[in-house]
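Got a structure for you, written out below as structure tokens; questions coming shortly.
Missing here: one protein chain of the complex. Every other protein chain is in place.
Right, chain A next:
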Amino acid sequence: MPTEEERPVVLIHRIPALKQPLASLSERFTLLDPLLHSADSTHSFLSRHASSVRAILCLGASPLTSDTLSLLPALEIVVGSSAGIDHVDLQECRRRGILVTNAGNAFSEDGADYVVGLLIDVLRRVSSSDRFVRNGLWPEHGAYPLGSTLGGKRVGIVGLGSIGSEVAKRLVPFGCSIAYTSRKKKPCVSYPFYANVSGLAADSDVLIVCCALTEETHHMINKDVMTALGKEGVIINVGRGALIDEKELVHFLVRGKLGGAGLDVFEDEPHVPKELLTLDNVVLSPHVAVVTAESFAALEQVVIGNLEAFFSNKPLLSPVKLE
């Protein structure tokens, strides 16, 4: 372990609700946390103490704006600790040549597991029939409405990144067929590629949304895509709420123009459109798709790994390409 003098300085960026980072980080780095110095505002703290800071660790989805970045003239890297990175001003980072890393594969398996869980839940009515039983309705009503079989379902994956490819791998033995859309066709992948999401939706029974939120992908699941998917279609979203036109989604679901949905993310969390709260063909989740007791240990490894690689001029573990 480096001695106190040898430990490189890392600035912690977090919203007050998020706890301090893990203890193992302070063994290796000198952590500067503005929120622990309540006498100063963050702005003045940074102006006075952070002029030589080269690395910032952004906890969770704490927004990192160009305002904050402008107070850090020596900044060279933003180390993210979540699957998505849309809360960081990537344009500003690109402009200044600041490197950015994300959680890499730390959350891929947990995210993929959750997608499959949501899909089975929607198709086989797991949560809604659990409600039925818990409300004491089984003796009274007898059978619960039948679900729909997974086998033979055509699954379209929107974004075949680390989470998307783990989803595909898991769904194959269930008898699902896999196709995908992505910014570019992946050369080593045998699943059929669709250049646009509408085309994919037209040939799918299920759409799994697990891509990054960018300017291009905002509201990419829109009215046309939902129409193409059809009234038996199911959408699973573990990406970001804004990937889907939420008002249209609600409209489609309420009118029976879509078969069902499993949603872990929403446009205005923690607010969920109230029309969804009474539907039995949707499964709702409070943005926890990658939260498991084990995932934090994996994340710690990635964060420490990226910071150590940066400070020793080695290749980063999970750099984000800033196009």
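Following the convention adopted for this analysis, a residue touches a chain if its C-beta (ideal position, glycine included) is under 8 Å from a C-beta of that chain, and two chains touch if they have at least 3 such contacts; residues count from 1.
As a working rule, contacts and distances are computed from a predicted model.
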Name per UniProt, for the chain absent here [options: "AP complex subunit sigma", "Transcription and mRNA export factor ENY2", "Glyoxylate/hydroxypyruvate reductase A HPR2" or "TP53 regulated inhibitor of apoptosis 1"]: "Glyoxylate/hydroxypyruvate reductase A HPR2"
Residue among A:R124, A:R154, A:K186 or A:K223 that touches the chain left out of view: A:R124
Touching residue (missing chain; options A:L150, A:I163, A:V197 or A:L317): A:L150
Contact with the hidden chain (one of A:P16, A:G97, A:P173 or A:P187): A:P173
Candidate in contact with the missing chain, chosen from A:S162, A:S182 or A:S285: A:S285
Hidden partner chain, residues of chain A it touches: 109-110, 112-114, 116-118, 120-121, 123-127, 129-134, 136, 138-139, 142-144, 146-151, 169-175, 269-272, 277, 283-286, 288, 291-295
